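Working notes, beginning with the structure itself.
For subunit A:
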Amino acid sequence: MASEMAHGAEAGGLETAMTHGSHEEPHASSRTYIAIALVLGVLTALEVMVFYVEALSPVLVPILLVLSTAKFVLVVGFFMHLKYDTHILRGLFFGPLAIAVAIIVAMMALYGYFL
Partner candidate 1 sequence: MATAEAAAHSEGKAGGTYAGGLWSWITTVDHKRIGILYFLSGLFFFLVGGLEAMLIRLQLAVPENTVLSAEVFNQLFTMHGLTMVLFAVMPMAAGAFNYIVPLQIGARDVAFPRLNAFSYWLFLCGALLLNSSFFFGGAPSAGWFAYANLTSSQFSPGHGMDFYVLGLALAGAASIVAALNFIVTIINLRAPGLTFMRLPLFTWMTLVVSFLIILAFPPFTIGTIFLLFDRMFGTLFFEPSGGGDPVLWQHLFWIFGHPEVYILILPAFGIVSDVIPTFSRKPLFGYPVVVYSGILIAFLGFGVWAHHMFSVGLGPIANSAFSGLTMLIAIPTGVKMFNWIATMWGGSIRFRAPMLFSIGLVAMFTIGGLSGVMHASAPADLQQTDTYFVVAHLHYVLFGGTIFGLFAGIYYWFPKVTGRLLGERLATAHFWLLLIGMNLTFFPMHFAGLHGMPRRTFTYPAGLGFEGYNLASTVGAGITLLAMLLFLLNFVRSLRSEATAGANPWEASTLEWATSSPPPVHNFDVTPEVTSRDPLWYDGIALPAGEEEFHMPNPSYWPLVVAGGILMAAAGALVGLPVALLGAAVALAGIYGWSFEPIH
Partner candidate 2 sequence: MTDGRPRVPGHRRMLMFAALAIASVAAACGGDFPQSSLRPQSDVAREIDSLFRGIFWWAMVVFVVVEGALIVAIIRFRERPGAPKPRPVHGHTLLEIGWTLAPAIILIFIGVPTMITLWRIDRPPERSEVRVEVVGHQWWWEFNYPDLGITTANELHVPVGKTVDLRLRSADVIHSFWFPRVAGKRDLVPGRVNQLWFTPDSVGVYPGQCAEFCGTSHALMAMRLHVEAEEDFERWVEQQLREAVEVEEAGDDPLVSAGRDLFFGAGGCISCHQIRGTVAAGILGPDLTHVGGRGTIAAGVLENTLDNLASWIKDPHDVKPGNLMLDMGLDDEQARQVAAYLLSLE
């Protein structure tokens, strides 16, 4: 889905791109942004639904993890534009994020979550 959207942005051909004196890929169009916002809204609604569905409670956590990760990636990738930016910025964000997540998981282990 993500790649389709990027494609849509190019096809839309809206030249919103701003050049900072350097080569930069085209930004997504307003329409894409609205579409993404819609998806985000839907994912949020799904999350809340899952929360209320009794039958899903055993798999609540995995589902929530998947859904919120999807939201996370959408915002970071499109709104924050990381999908189009240089790999240095991606490293700058995902490196620290990975360490932070690893530490959260380690702390959960230390406080008895996975026993």
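How were these picked? Simply put, all candidates are chains of the complex that A comes from, given by their letters.
To be clear about the criterion, contacts are C-beta pairs under 8 Å (C-beta built on N, C-alpha and C of every residue); 3 or more make two chains touch, one makes a residue touch a chain; residues count from 1.
These numbers were taken from a predicted model, which means no experiment stands behind them.
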item: Selected neighbour of subunit A [touch, this complex] from 1 or 2; value: 1
item: Residues of subunit A touching candidate 1 in the complex; value: 88, 92, 95-96, 99, 102-103, 106-107, 109-110
